[in-house]
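Below is one structure, written out as structure tokens; comments come after it.
A single protein chain has been omitted; all remaining protein chains appear in their positions.
Which chain is which? They are A and B, in the order written, and residues in each are numbered from 1.
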Amino acid sequence: MLNLGPDNNLEFSLYGNALDRRMQEKDVNRILEMAPFSKIDASKFPASKSLQELLEQDARLVTFMPGDIIVRRGDYGTSAFFILRGCVRVVTSPEIEDAALGHTPTPKRTHWQAFKQLWTNHHEPEYRPPFKGSTGHLQTQTRLASDTQEVRAYLSDPKSVIERYATIPIQAGEFFGEIAALTRTPRTATIFAENVCQMIEIRWQGLRDLRRFSTEFRQEIDQIYRERSLKTHLAESSLFKHLDVHQLGQLVDATEFESYGDFDWYPEFRRTDAARHGQQIAKEPLIAQEGDYINDLLLIRAGFARQSIQINEGHRTIGYLGSGDAFGLEELIQSTQTGRAIALKHSLRAVGYVNLLRVPADLIQELVLPRLPSRFHPPKVPDLQTTSQAFDYVESPDRMDEGLLNFIVGGRHNNGTATMLIHLNRCTGCDDCVRACSRAHDGNPRFVRQGPRHQHLMVASACMHCVDPVCMLGCPTGAIHRKEITGDVDINPKTCIGCSNCANNCPYDNIRMVEVTDAHGEPHFDLDTERPRLQATKCDLCSDQVTGPACQYACPHDALKRIDMRQTQSFKNWLQP
Amino acid sequence: MNKALFALFCLLLSWWWWLSLERIGPVASLTGWTLTGCTLFLAAYQLRKWLSILPLGSAQQWMQLHVWISFMAAFIFFWHTGLRLPDGLFEWALYSCFAATWMSGCLGWIVTTTMPRRLARHGDVIIADEIPVIRRQLQLAADQLALDSVSDTGSTTLAEFYQRRLASFFGKQTHRWVHLTGSRRVHAWLDQEFAQIQRFMAEPEWKNLNQLRELAFAKINTDVQGAGTWLLRRWLFVHIPLTHALIVLIGFHIFWVYLFNAGSI
Partner (left out) sequence: MCKPSMKGYRFICTRTVAFGGACDSGPFPDGRCSVHESSCQPVRSERSVRRQITGYFVITVFGLVLAGFVFGFGRQWVSPGRLSSAHGFIDNQCASCHPALVEGFAGVLRHAGSGHMNDQCLACHDRGVAPTFAHGLADAKGRKLDCVQCHREHRGSELPEVARTACQACHNRHVANLRQHPEFADYPASPRVLAFDHSSHANKHFPEQKQTFTCGGCHQVTPQGSVTIATFEESCRNCHLADVRLNTTAGEAGVLVWAIPGIDLETLEAHGYFVGDWPTFSDHPLTPFVRAYLPQERAEDLAVWDQLDVLDLESADKQQLAAVQRVAIAVKVFFAETARSGQSTLGDEHENGRLFAGMDQATWTSALTTWFPQMDDEWALIQSNQPLPTHREPAPKPMSKEKKADSGGDDLLTDDLLGDDLLSGDLLVGEVQDDDLFGKKTTPNENITVEGSAWVSFGGWYQNGEGLYYRPGDHPDGFLSAWSTRLELDVFDKILSAGCDKCHLPQEKGPRFRAPYSGGSHGVFTVFDHAAHVAIMKCDACHEAVTDRAPGKSSFAAMKLDSCRICHGAQDVTDDCMSCHNYHVTTETGSTGSTTAIASPKRP
């Protein structure tokens, strides 16, 4: 089952109301004549959203020129592609990545280079060296697509890339990119057009609805998912590490995958008054209801879910689950031990959007639990029969303060892996952090020492390096990317074209568009538009500095810390007054 | 990490102690040089801030050492001076400069460890640069409210009250030292003022009065934050110049002492 989010009629939506307004009825008809779409039973679709309308809204025809990069490994994409004509290549050779995709790795500075910053930093704000045209077959360049008028990165010499690197062709009549689109996970490989390709691009809403109303389509997509990814995903979970291949295969066959909530949670989140986030618990899509008997073990694949219990009429937050967490394991273990069915002790709700896997309970009890090492057993939850027991449980001192939890989850700060937190009981306002940041970034501070607060905790406006980096959706050149080793989100100034997509997408307003200047403080002008060039800037976690994050390193009072919000214990330790 | 740092510190201290036992006769040169070393290290904290891009240890560790070593320096200072007051003018200058630097640092330490908590507890923390802006906004809002109240209610009581009693309060940072002591005298004064004027007002006017009251207490918070941030920043205006002067004086002192070392002239 797929949960329908609120209608996506939002001005901040990436593509507006329809994916492409140029989509004509004849185009839709053309699509419907083709193989997988012709099999879809249009009568199953509701009158409010017919198959015809769906395709008109959520799909478009696009043409890629030879060398155009269609998807990049590591990117977050929201659409799937079906090839009508032509051939694309999937790059399997790893060497191509960094150089070709604009993900230039920034090596650590040496101590001397770090020291040199003292006098080599520029006086002008936002200095950038002159932008040069690139050469070489691996360099990415950008060009405007003739049909969609979008900027695309391309490989200047796809033939030599095919010669040099291992690639797999995907021919006309096949889907690709559907898994990343449906599950909101990074693209697993780079794909570029080998020759002129025509494709149908279906955005995730359309994909979701097709899958919902068309059994044939769902079976086909699910089959692809099982074949290509599910096994890997399950094997990654620590709960299944001890299973053999055969047992894992059994699990794969039985597992369902589901999405809850809204992919595009962030535009609405941005409009919502922060104070009202907490009241929205009841409105969040319910995944599992407290008190229901347990049928499946839920494994969170992507996104966040709120664990809550109901006390009287209110829902009180117990915690939040993120990628890799399991829900219902404790009840399953108890049920196995006592031999009777145990009801769920918490409710689970999608915060924003959640993608999860459902593994049937009987399989878990049969295959997994008997040999599950005890270190993976979750902490025991007491019986919460009475209200006072529930209160005791919620307010027990080893839990995080509920108000703080609501602040974190409501403000989606749990998304951060390096959230900049400021302890207001310790911060003297000396601005050493800002100065250090500025020194580490050529004289330009990359954060603002101000932000939402809860009691003595302030979340400063610095890139949190999100688990779910929505900023990366829709970057046309792949300039904003996630580093493979550290997971930091970084922007490559050499490929950023200043389109502002990432800045507009960031729910926390932590990406700033700046006019870049040359050595004399004059702006760089775009040769085509004659406008001053903009570039997106944000905290890069000082990935090239020897000190690590300069802000944290420069704080004399332990008042500023970059915290991975998934590490609740270290967070709680630091938070002590 | 801090434990390791503390252990290192203790090790250095005991090594130094051992050295001092090895000495023949007075330990003035040992304590003197140690004191010089301490002072230079303490002053190097500023240098460390300037070199924030080098991995010289985190600012927090430096801060810890800064505090410990400054206390050690005070102890060595008394050892070095033998608990006597100086005689010559220059010695007086050196002595008082050290004492003033140390005490200003101590004040700063107390302020930086307690003030942020006090400010955060009092109300919204406002960053220093925004304080004048917010004060001005509050003043404009209060002016407007006073004007509006005349047209709203037809009574000039609130406007006159504002003009006579509160206009100057809204106009600028007030009661800095009162707020720094943590006294709630200003709060009490405002409470009293508002309670008094309320008795002369008809009920329809209360709404505007309450709004004005909110603005006034927001202004108090601005003042408290202003006073706190003022102290948080201004103590360094004493500490840092004194530190630099102290280094100069120490330089002269060492030069002079070695000229006369063992009566060599």
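Convention: a residue touches a chain if its C-beta (ideal position, glycine included) is under 8 Å from a C-beta of that chain, and two chains touch if they have at least 3 such contacts.
Just so it is clear, the model here is predicted, and its values are computed rather than measured.
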item	value
Touch criterion as defined above, residue of B:W33, B:F71 or B:F252 at the omitted chain	B:F252
Selected from B:V67, B:A93 or B:V150 as touching the chain missing from the view	B:A93
Residue touching the undisplayed chain, where the options are A:Y293, A:F391 or A:F525	A:F525
Interface with the unshown chain - residue positions in chain B	21-27, 82, 84, 86-91, 93, 97, 233, 236-237, 240-242, 244-245, 248-249, 252, 256, 259-260, 262-265
Where the unshown chain meets chain A, residue by residue	500, 513, 515, 522-523, 525, 529-532, 534
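Basically, only the chains that are shown with their structure count from here on.
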item	value
Chain centre separation in whole Å, for chain B relative to chain A (CA means)	44
Chain A contact footprint on chain B (complex, rising order)	49-55, 58-60, 62-63, 111-113, 115-117, 119-120, 124-125, 127-128, 229, 232-233
Of all residues in chain A, those that touch chain B in their complex	111, 114-115, 117-118, 424-430, 432, 435-436, 439-440, 449-450, 453, 456, 458, 545-547, 550, 552-559, 577
